[in-house]
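Yeah, one chain of the complex is gone here, protein chain that is, but the others are all in their spots.
And now, subunit A:
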Amino acid sequence: MSAPKDKRGRDGILPGLLKGMATTAKSVMRPTHTAEYPHAEPTLPPRSRGVIALLEENCTSCMLCARECPDWCIYIDSHKETIPATTEGGRDRQRNVLDRFAIDFSLCMYCGICVEVCPFDALFWSPQFEYAEYDLRDLLHEKDRLGEWMATVPPPPALNESAADPAEVTAANRPERGR
């Protein structure tokens, strides 16, 4: 159909109306886009930010995450323990023991700064998102709950083949400096 155009290059009224009907008729014939969520698992994009999982063994209680968190929703308590020297005349060592690690997800804005800033790979993004509560106060999750979510953390994405080598590899492969 050669659509007559008006001065502003639009279709006329009748072609426009017919086009509307044709478009909707075509949509009826196509399958719908709806994913019936509770019955069908949603396909989440990679690196989805569902919840923050804690790998407790890696955490040194350094508090960097708590200090960087923009709305102070990470709570950390820890104490020092002394490990006696293992050899005669050696020096006793001290280490931090994590007593409490909690994230208040009613405040968290999912900025991911804590995950980025953790120097010891103790925090991870998990795509798990089904942890709604009826009471806001129940969204404060302690370290055991955060630890459970570690199971849902996906493996890190494969390295990009065309990416530059890591700095360590480049350094190790650097040719000897000729004198």
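Assume a residue touches a chain if its C-beta (ideal position, glycine included) is under 8 Å from a C-beta of that chain, and two chains touch if they have at least 3 such contacts; residues count from 1.
Heads up, the rule we're going with is that contacts and distances are computed from a predicted model.
S.K.: Would you mind picking the UniProt name of the chain not drawn here, from "NADH-quinone oxidoreductase subunit H", "Extracellular solute-binding protein", "Urea ABC transporter membrane protein" or "Putative ABC transport system permease protein"?
M.R.: Choosing among "NADH-quinone oxidoreductase subunit H", "Extracellular solute-binding protein", "Urea ABC transporter membrane protein" or "Putative ABC transport system permease protein", the correct UniProt name is "NADH-quinone oxidoreductase subunit H".
S.K.: For the chain left out of this view, which of A:R8, A:H33, A:R91 or A:R177 touches it?
M.R.: The one listed residue touching the chain not shown is A:H33.
S.K.: Can you list, in ascending order, the subunit A residues touching the missing chain?
M.R.: Residues of subunit A in touch with the missing chain: 17, 20-21, 23-25, 27-28, 30, 32-34, 36.
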